[in-house]
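This is the structure, below, for whatever I ask next.
Here the complex is missing a single protein chain, while all its other protein chains stay put.
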Amino acid sequence: MSLSSAVLDYLQAQPGVTFKRLYLQPPTVLAVLRRMLPHLAKNIIMAMLFMPEPFLEEDLLTWIRAEARPQRDEAMTVLEQLHILTLVPEPPTPRAYRLNTAFASSLRQALMGGGSTNSFGVPADKDAPGPKRTVEELDKWARKQWEAILYYMVGSAEREYSREGNISSGTRKLLEMGEFIIMRGGRADITKGGFTFLLQEANAQVWTLLIVYLENSESVSSIHTKSKVIENQSKDIEQLQMDPVEMLSFLFMLGSLELGQDYNTESLTKTQFHMLEDLHDFGIVYHPPDARGRFYPTRLATTLTSSDASLLSNPNSSLSMNSGKGSIILETNHRIYTYTSSPLQIAVLALFANLNSCYPNLVSGKLTKKSIQRAVEKGITADQIIDYLRTHAHPQMLKNQPVLPPTVVDQIRLWQIEGDRMEATPGFLLKQFVNANEYRETAQYAENLGVLVWRNDREHMFFVTRIEQLQQYLAKRKTQAPRR
Amino acid sequence: MVKAVKGILVQCDESIKAIIEKIDKENGNTFILEALDDENLLISSGKINELKARLKSVLTDTVKEHEEPESNSDNNEMR
Amino acid sequence: MSDSDNEYIEDHSSGDDHNLNVGGSGRAQRQKGSGRNATSKPGTRARWERALRDTNNEPNVVADDSRLAENISRRAEAQKRARIRKDTKPFQRGIIRHMVLVLDVSEMMLEKDMRPNRYRVMLRYLEEYILEFFEQNPISQITVLMMYDGRCIQLSELSGNPNDHINAIQKLRDGDGKDELPKEPKGSPSLQNALEMSRAMLYHTPKHGTREVLIILGALLTNDPGDIHKTIASCVKDKLRVSIIGIFARMKICTEIVSRTNGGDESGYGVATDDVDLRDLLMASTSPPAMRATEQEDAAANLLVMGFPSRTEEEHPSLCACHGELTRGGYICPRCKTKVCSLPQTCPSCQLTLILSTHLARSYHHLFPLRNWLEVSWDRVREMRTTQCKGCLKKFPGIPTEDDGADKMDGSSESSRYECPSCHHHFCVDCDVFCHQTLYNCPGCQSGPPAQVPASNGETTGDPMALDGAS
């Protein structure tokens, strides 16, 4: 979940104009549809896509079952936040929903074909010079580059794995800016965010890094060029303004490209061409040094817009970054066995487990109170550990329901909260409601949104994690109130 | 008019709440914005880490934990 | 309708007594189809002995590692197929069944050799059994009795509604709040009482249906008030067919009951050695039993008149004739236009049996079973040149360049292909299992003419189906 919500958060923070421009590109629309929307929202969009008239709110409400109210609210909220759906509240006619026109026409274009936007990438000429790269080569490249980044981060925690030098200074700066590492006296130290990052799935990691990249696009570009200046001796890139819309469109386009096919760089804008270098460093694309006019998307790129479920169910499509993905066996006696020889995965495991023996293809260890609390002190949460164990569970473990032994899961949580006798949730307290009705309905709305943490019905106050939608809701309430 | 207060909701049991209140009192009432009920407090946003650290030190001082041998008594101790 | 469904070509030499496997361990044939040919005296060998023999006779050959994976997958295939290899001769079967289910609720059921104990295990499987029974026999009826403390007590009335029986069993398990039902098994069972009561229950059932008794017996004794042999004789007279599922050991009297009420056939007496076995034995009895020649004469086919009502919806609620409740929709009896709210049932007004045609259709696969598919040799593959499964398009392994003399494994095909004897299409093992256990259709027979041996020159046109021979 963390990944799509990361992208979602980023997108939601964008102004409406950005959306308008983003939605002009069919691949972007396709990616947004596929990656960021709840299942119900996808169905709503498809039902409305070829509807000649706006969808009456009343019809929409009858179409969705009453029991599915929470899902409906979730879907509608996301759709409105991404500016895909707008309510048309013309007073004489009944209220109706309308799809964003740019979104709709791009999606129709994506489904039906046509147009001449070259938005799905222009394949390079077959006769272009230079050797072709096979899928295996690309996989190798992607893995090498990406693991270098991970090694760098793990290495900063565990000295013996330290392998600096493999990654470019731009990437290093980026990691620092994303607060995954902190430079202390020339030494990189991994942060809490860094641990979170490490324990994510590969696809989530890529997105997390890319979001940081997008957020810091201006500064990144300058940093990167500074490091490049020496090599390229070109000054004009320095003035380049990275346009986030173009960057996003490019990323989404990468997600719709075909693995093993080389694409022409001619149709790319300046920003996008420039991004190619950075993405090359991450291992997301391969830009052959001997053929600058072409690039290959790697598996990291082509799976950008696939969801976690698909990666799980289709092992061929996912690039298993840690060569021993799906190799952990956890027993009820807290012993842990992992079939792996990857130093990276061993290093990650060592973050929270007490490893005691290592064989050519197997490490074994134990989760102990000490090891877990050590991890907690570093800023790793119990949930992250549990998630990591679950996503990397051995196929034999997947047969169990639940996958991990519940006793161990509970114990990990207990160990975490042991030192920590309180639970802190940042957010907002809402109080002083005008009347009981207002309180009740607003609280109900917050609960449906899933932001409600605590409520006190007697005192008429409640606590929420996020407030933006509630503000809108309250504002809407106020305008509607006189009419009622 | 509805009022929204930005802060951090702290959910804990009553004994911990008492300790937090004590810490708050000793530090010039800078932590707690509002005591919501017996198990919930609203803490001002920037103070949570400091509060956690102080709470921990109070707890380690007061609660004597019984040492366990690391090897084979992993989960019995906590229950 | 295609030929594999309704025609049967006699291809066994063993003749008509084919399904009556005489001998002790009863359902060995069903359990281990492969063991049937191998053992010299199939039934008499006890299960544990057989297992011992199997391990002893296994020659200690140093395996070629390269073929290990292949052998494992071959073995998996054989295991899958072992479960479907049942007789596909279309016997006349008793589709309309009247079944008395007798449970042992004696103190022997408290034995803990199954976890948590035999009684709980039995109750757990029974719910599943009842659902499956009505799934397979939608127009049949069940009543549940229990043998408790020497007595025989009725738990549910003879009815065709699975929920009645499941509720009764749940009550038995959880208690009904009152003290009418025992909480724990107690005393000893009485087979005589159970048989007498079953006889009474089935006395009024029509002749065209079967009269069956299924006893689950955990105890190794029966505590009877009178001469059980007399009861057996009257059961035979009333044409009851008794099957018994014992737990862990056989009893002479049970063999006698089963054998006499089933015309000398003892295969209805099965003994479960563990809980999986118990479940298998229970589930085996959900298939309708084959009719015997003698019964057939008596139970000449009756023509039953049935109504196939359509579902309607009304704007205003009206009373249904069956429960007297207000409903907005229901089924209208085609003869008298009475509205009922669920099917199947008898029209409360004109007594017509109302049923969905789909209920009848559920039983068709018992009557028109799908013939077993044959293992395909490499020679046959060279002839047909099939490359993928007709059903699911799974790729078959290619033809080996030379005969590598792979070990033959009983029950699986060396080429991983299975051929339907009617349409000659080739299928993978998953489709084989699926078609015989769930679908009961042959996708090949249903979808066009049978496969032909492709033209020998090997030139194919652009037609993608050409090699499948379907065009």
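Which chain is which? They are A, B and C, in the order written, and residues in each are numbered from 1.
As a working rule, a residue touches a chain if its C-beta (ideal position, glycine included) is under 8 Å from a C-beta of that chain, and two chains touch if they have at least 3 such contacts.
Everything that follows uses one rule, which is that contacts and distances are computed from a predicted model.
Novice: With one chain of the assembly withheld, which option in "Exosome complex component RRP45", "Ribosomal RNA-processing protein 42", "General transcription and DNA repair factor IIH subunit TFB4" or "DNA replication complex GINS protein PSF1" matches that chain's UniProt protein name?
Specialist: The UniProt record for the chain left out of view names it "General transcription and DNA repair factor IIH subunit TFB4".
Novice: Check the options C:I72, C:A200 or C:V453 and report the residue that touches the missing chain.
Specialist: C:I72
Novice: Who touches the missing chain here, C:G175, C:G226, C:P317 or C:P449?
Specialist: Looking across C:G175, C:G226, C:P317 or C:P449, the contact with the absent chain belongs to C:P449.
Novice: In the full complex, which of C:Q92, C:N167 or C:S377 touches the chain missing from this view?
Specialist: That would be C:Q92, which touches the missing chain.
Novice: Just to verify: which one of A:H287, A:R413, A:R440 or A:R477 makes contact with the chain not shown?
Specialist: A:R413
Novice: Residue by residue, what part of subunit A touches the chain that was omitted?
Specialist: On the side of subunit A, residues 1, 26-27, 30, 33-34, 37-40, 42-43, 46-47, 49-53, 62-65, 67-68, 71-72, 74, 104-105, 107-108, 110-123, 126, 256-258, 267, 303, 305-310, 313-314, 317, 386, 390, 395-396, 398-399, 402-404, 406, 409-410, 413-414, 417, 423 touch the unshown chain.
Novice: Using the document's contact rule, name the residues of subunit C that touch the chain not shown here.
Specialist: Subunit C touches the chain not shown through residues 1-2, 5-6, 72-73, 75-76, 79-80, 82-83, 92, 95-96, 128, 132, 204-209, 274, 276-277, 279-280, 283, 291, 296, 299-313, 329, 331, 333-338, 349-353, 356-358, 360-365, 367-368, 385, 387-395, 427-428, 430-431, 433-435, 437-449, 458, 460-468, 470-471.
We take it that only the chains that are shown with their structure count from here on.
Novice: Suppose each chain is reduced to the average of its Cα coordinates; what separation in Å results between subunit B and subunit C?
Specialist: 63
Novice: For subunit A and subunit B, what's the span in angstrom between their mean Cα positions?
Specialist: For subunit A versus subunit B, the centre distance works out to 32 Å.
Novice: Which subunit C residues touch at least two other chains?
Specialist: none
Novice: Any chance you could list the residues of subunit A touching two or more other chains?
Specialist: Correct list: empty.
Novice: Mind pulling up the subunit A residues that touch subunit B in the complex?
Specialist: Its residues touching subunit B are 333-334, 366-370, 407, 411, 414-415, 418-434, 438, 442, 453-454, 456, 459, 461, 463, 467, 471, 474.
Novice: Applying the document's contact rule, which stretches of subunit B touch subunit A when the two form their complex?
Specialist: 1-13, 16, 20, 34, 36-37, 40, 42-43, 45, 48, 52, 55-56, 59, 68, 70, 74-75, 77-78
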